[in-house]
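I'd like to ask you about the structure that follows.
Every protein chain except one is present and positioned as in the full complex.
Our next item is subunit A:
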Amino acid sequence: MTDSTRTAPPPDPLTGPPPAHRPRHRPADGRSRRRSWQDHPLRRATPWLFLLVPLALLITFTYVPVGNMVYYSFTDWDGVSPDRSFVGGDNYEELFTRPELFRVFAVGLYYLAASVVQIAAALYFATILSFDLRLRNLFKGILFFPYLINGVAIGFVFLYFFQDGGTLDSVLSLLGTDGDHAWLGDPQSANTALAGVSVWRFTGLNFVLFLGAIQSIPGELYEAAQIDGATRWQQFRHLIAPGIRPVLSLSVILAISGSLSVFEIPFIMTGGATGTQTFVIQTVKLAFQFNKTGLASACAVVLLLIILAVTWVQRRLVPDEKVDLV
C-alpha cells in the first residue's frame, strides 16, 4: 500500500461506486506511458548521477588510501625511498611474533572503563534534560560544548590543567588539600587523567545522541504513563530505555572501537611517554620515527580487523531488534 503515484481521488464513500466496480488498475494506456518513462535509462541512472560526487570523494579519500595501506603492509617501504620491495607476509609475521606490540592494548582498558562512565553520565543528563526543566537549553549547550573544541586545543588546555601548580593543584589547595602530585607523572595516574579528559570531551556527543533518541519517543506515551501514575524511574525503565536501545548499542560500539584506537589526547599531552602509549601512537611511531612504514601499515590493517571483529561479535551478542513501543 505504498503506491505514491496514485492520482485518482478516493471514491466518495457515499456517492462513489462500490469498491468492487472500481477498476483495480489504472487505464492501460496511462500505465504503459508511465512505465516507458520510468524505464528510460537516464532515469535509472539518476540516483547514480547524484551519487557520483560523494562516491568519487569516498573512493579518492577512503578506499584508495586504505588500498594503498594494505599494499604497503606487504612491502618493506621506509616511507620516503622511491624503491620498495614486496616482502609478502613478513610484516604480519613480525607483528604476530612480537607480543610486546600488543601489550599496549592494556592502556585501552583505562579508556574502556572511562567510556562506561561517559555513557552513564551522558544517559543521566540526557534523561534529566529531556524533562521540562528550567534553563535546559543552557545546560544542553554546556554539556555539548567540549565536543566542539578541537582535540589539540583540549590537549594543551589540560596540559596546563594538570601541570605542577596548575589549575587542578590550585583548586585542590583552595579546598585545603595538598595538591603536590605529578598528575601525569606515573603511568596509572597519567592514564586515568588522560581517560578523564576523553570523558570530558566525548560525553557531549553521547549526550546529544541520547537526547535525540529520547525526544523522538512520542510525547503521548509520557502523558499516558503519567496518567497511569508511572514514576520518573518507571518512565525511564519502560519507555526511555527500550526507546533508545539502538542508539545505546551504537554508542557502545563507538566506545569500544574508540578505546582501541585512542590517539589525539595522549599523543598531544604526553606523546606516549610514561606508559601512556596506545596502539595507534605505537603505529605512528613505527611509521614516522623508525621508518617502518610496511610494519606500521600491517599494524593498522590488524587494528582495523580487530575492530571489525569486535563489532561483529558485539552485534551477534546483542542483535539490533526492532523496537516497538506501542
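Everything that follows uses one rule, which is that a residue touches a chain if its C-beta (ideal position, glycine included) is under 8 Å from a C-beta of that chain, and two chains touch if they have at least 3 such contacts; residues count from 1.
Criterion: contacts and distances are computed from a predicted model.
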Between "Transglutaminase-like putative cysteine protease", "Two component transcriptional regulator, LytTR family", "Sugar ABC transporter substrate-binding protein" or "NADH-quinone oxidoreductase subunit I", which matches the UniProt record of the unshown chain?
"Sugar ABC transporter substrate-binding protein"
Residue among A:131, A:145 or A:288 touching the omitted chain:
A:288
Contact with the hidden chain (one of A:141, A:185, A:218 or A:246)
A:185
Contact set of subunit A toward the excluded chain (per top definition)
59, 63-64, 66-68, 70-71, 78-84, 159-160, 162-164, 166, 182-187, 190, 270-275, 285-286, 288-292
